[in-house]
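In this view, the complex is presented without one of its protein chains, the others remaining in place.
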Amino acid sequence: MRQFFLDIVTGQRSRQGLWVLPLLMALAIVAFLTVRTGHMLRPDNLLNLLAQAMPLIITAIGQTFVVLVGGLDLSVGALISFSTAILALGGPAWILIPAVFLLAGLVGLINGVAVARLNVHPIIATLAMQYIIVGVTLVLRPVAGGSVPRVVIESVGGTFLGLPMQVYWGVVVVLVAWKLLHGSRFGLHLFAIGGGVASGAEDAAHNVGVAVKRNVIFAYVASACFAAAAGIFLAGRIVSGDPTVGNGYEIYAITAVAVGGTQLSGGIGSLHGTIIGAMVLALLSNGMTLLNVSPFVQTAIQGGILLLVVAMQTRRKMGL
Amino acid sequence: MTGMLRSPVVQRLLKVPPSYVVFALLLAILWSARPNMVNFNVMGIFIRQVAPLGILVLGQLLVMRVRSIDLSGGGVILLVNYFIASGTFPGARLPFFIALAIVIGTLVGFFNGWMVAKRRVSAVIVTLAVSIILIGIVQFLAGGSPPGDVPAYFGEIYNTRLGSVPTPVLFWFGMAALMWLFLSRTIFGRFVTAVGENAEAAYFSGVPVERTVILSHTIAGLIAGIAALVQTASISVGSVRVGLDLPIVAVAATILGGVAFGRGDGGVWGPTFGVLSFALLFVVMTVFGLPEPGKQIAQGVIILLAAVLYGVRTAKAN
Amino acid sequence: PSAPSYAADAVAGSAIKAGLTARAADNPVSEPGKFKKPCGWVIGMSDFGVNANTWTVQVAHESQAAADREKCIKKFILLDANLDQNKQVSDIDDLIAQHVDAIIVQPVTPTSADAAMERAVAAGIPVVLHTGRVKTDAFTTEIQGGAEHFGKVMGDFIVKTLGGKGNIWVLRGYPGHPEDINRYNGLVEALKGSSIKIAAEEYGYWQYDKAKKVCETLYLSNPNVDAIWSSGADMTRACVDVFKQFGAKIPPITGEGNNGFFGLWIHEGFKSIAPEYGPDQGAAGVVAAVDLLEGKSLYKHYDYNPPGWDLDKAKKYYRDDLSANVWWPSQLSEEQLKKFYGKK
Partner (left out) sequence: MAGLIELSDISKSFGGSVALDRVSLELFPGSVHALMGENGAGKSTLMKILAGVHRPDGGAIFKNGREIAFANPREALEAGISTVFQELSLLPNLTIAENLFLGREPLGRFGSVDYRRMNADTKSALTDLGLDLAPDTLVSELSIAERQFVEIAHGIKADASVFILDEPTAALNAADVEILNRHIRRLRDAGKAIVYISHRMDEIFEICDAVTVLKDGRLVGTRPLSEVNPASLIAMMVGRELQDLFPERARTRGEVLLAVKDFRIGTATKPFSLSVHAGEIIGLAGLEGQGQQRLVRSLIGQFQPFGGNVAIKGKQLPLPVTPSSGVRRLRSLGVGYVPEDRKEEGLFLALPIAYNIAIELHAECNELSIARGYREVIADAMARLNIRASGASMIVNALSGGNQQKVLLGRYLAADVDILIVEEPTRGVDVGAKSEIYKLLRDFADRGGAVLVLSRDTVEMIGLCDRLYVVHDNTVVAEMPAATATEHGILDAALSA
């Protein structure tokens, strides 16, 4: 019994990574904020928190796919801005939304082909892609503005059947991601490929007939499509196309993934871990707001707590 | 034919990191467009622009060779810059600031290394968190006293030349040469290779794995402190924010130079040329007056193409 | 619409901050007493980014200091969006949820805060907007230093100095940033009709090191330039340093109201102009919010379009005993100036 709990806490005998500690940390932050401010658990704050965290949650979930195969996707931030720019071009939603996913899918495909078939390091491939997308976005929309389809705005700010739309977004995104990651062959194969990369048995999955390259490409496509979804959500929230709105999301997404216990060397991690990781980051930010901490000390405190969370996530092997 | 392919010279050529190719290409473009700019005096100044990044990369390549990463360089640079520009230490002179930068860098590097090697936490996150804390410290201090000017002598030293070569460039190349000797000649260099290739096997070969990782990080931190001094000398003002892109660019330059996590094919000069490529890329695009979006796109396309070329070549060679 | 009868009593711009004027046309006024509340207010401010640069740091100080000066303010909540549009929406929503008495908004971009501001207005909270225009008119009053005006003041200076012809370099700020685009539009406006040509146009990200790289490269590529239009912040100093470093004559170059720049200007004596964009707009926002809560009526639009500063005015403001990163004009007390910016 003791061993059972020890295993869960240390993330051993499982490939889900060290997600329990950040969960405890998140709960501790919630408890602290509830006691200190009283606002924390109020529905309006919870919804606000969820809305604020949603783009990061979605992006980070996408990032999880590529991290699991031992890669990284630095182009997601630019892709978010790009998606908002496309949506704000003006036009019917039924054309714009599929267009966003199509273009994002194409970007993911290029990233994936560069990494899997052309042997380019993921950091280089996706960083180069980031530059390219930033440039294209600046052409499309040199400054924030444009008109976002009503449907998109309502799908973010409105309510349906008495529940705020954010809740539906959360449910849909999580269901899709869960199905892909934990409920299909594709997900299992991503773990297999990543496990091979992390342990140096790169050929193992290939040798038993897993379509390694194709799956890695799909992982990048998935990451790009989730980023596009995050872009759609953000466009609805800021009601415009904005060439800078996605700035920095790639780093936050990678941070969320890692805080959630997913190992950046590949093969170990989970969807719930990523969600927890993103929530920890969102709570840090929300907590500062609730406690009305001076902006001059916020960064230091956030960094400190982040370090605390990370310091507890001791793993068996060294690595990224 | 196959015999020729196997000859060590050809094998080596096949493995030339993309950074050299990009550099040569850009130099040729610049030479054909503005022949008057391709001389020691002018190039010296362009190269000086990236000296802080170039120095930072020397640390980055070291930690990447032991399969780690250091994203805290930006924070170190910001903090050192703040201390110099804010007058926190009244009456302090250059030697004090040098010592301060080195102490800050070394301590941060040691902490990173200790967390990565002993506590086995994620290197990306721990160094990122450290960077955030350092930036946070600057913001906290700046809330009470925003930074001001950097003492004039920093700029004066920065502008000196030895012959026709700017001192910062010489300093950078000197450090690169030192790092190269250090990695290729000393036992420590062997340890770095061993740990990067297979930490477990390194352990069973009697390599002090944790110590190697800690030492690599500590040296990287120290180098970041030195980079901070050079960066501060290159600007005459203090600031409260630092781009998150600095460490990422350092990582990219390192990889373009043929050094990846655990692999060191490009040695020290590959990544150094990676930085030089970035410098030339900027110059060429500015000289051609590309508009900003075009610049971004061109930059991305060039980097991607170079990397694809290299990737395809190495895939064939294996 | 015809002006209501109480329009005459509306607070004049100069009562809020020196250099402010109420916009002449199409400028409704708020109903007196509409937002009046007894003392003990809670005022919230959504700042676009406190730690973006030293100017934004000073805006935060100026705002806080103005709030501290007002006895009736029980609590001043400063929320920092940290240049994140999404966070700003949450920040404003959070202030609404806390039922603050007034909200001051510095928008990250012209559109990102619109929806949240609409929610604030719908909740009956007075909204004061400053240092950043928005697309919506869901706010109670705005104090806007026009970025176009800022750029045009500099552009006019260049046109005048060069006598209407010559080659200039344009140093822009952050690509995609509204402030950058609008200042640039002001320049384009000023150049209309002249035969001044833009020989080079580069982004220096309002940062010293990036601008220095740009200027060095431009200089080495082709040093023939008649004047430089710089979008402000630390870029001017960087460019001046480049010319000094090459021992070249410093061409006419536009600056900004920064103590460090003033020092350089006075010392080097090159031709320049400093358009005014004071961090004390932060204080003005607080004053406007206080006016509303006291029941005064305000115009919807206040403009902050002062003329540029010449060397004489710069000399008057320049403080050798303060550090480079204090921005003028300021409403900080002498004591606070010394505390924050005193050279040790």
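The first chain written gets the first letter, and so on, giving A, B and C; residue counts start at 1 in each chain.
Keep in mind that, in the parts below, a contact is a pair of C-beta atoms (placed from the backbone, for glycine too) under 8 Å apart; a residue touches a chain by one contact, two chains touch by 3 or more.
Values in this document were obtained by computation on a predicted structure and should not be read as measured data.
When the full complex is examined, the chain removed from view is found to touch A, B.
If you put the hidden chain back, the residue from A:108, A:135, A:149 or A:267 that touches it is A:267.
In the complete complex, the residue from B:193, B:286 or B:299 that touches the missing chain is B:193. Taking the complete complex into account, residues 13-15, 179, 183-185, 188-189, 191-192, 194-196, 198-201, 203-211, 267-268 of chain A touch the chain not shown. Against the chain not shown here, chain B presents residues 2-3, 5-6, 185-191, 193-194, 197-198, 200-212, 215, 263.
Rule of thumb we're sticking to: only the chains that are shown with their structure count from here on.
Here A-C and A-B are compared, and the pair linked by more C-beta contacts is A-B.
Taking the mean of the C-alpha atoms as each chain's centre, chain A and chain B sit 28 Å apart.
For chain B, the set of residues that touch two or more other chains comprises 139, 142-144, 292-293.
For chain A, the set of residues that touch two or more other chains comprises 138, 248, 294-296, 298-299. Those residues of chain C that touch chain A in the shared complex are 47, 50-51, 60, 77-80, 82-87, 89-91, 93-94, 97-98, 109-115, 135, 174-178, 181. Partner chain A is touched in their complex by these residues of chain B: 67-69, 115-117, 119-126, 128-137, 139-140, 142-144, 198-199, 209, 213, 244, 248, 251-252, 255-256, 260-261, 292-301, 303-304, 307-308, 310-312, 314-315. Taken together, the chain C residues at the contact with chain B in this complex read 50-54, 57-58, 172, 175, 200-203, 207-209, 212-214, 216-218, 220-221, 234, 237-238, 241, 245, 260, 323-326, 339-341, 343-344.
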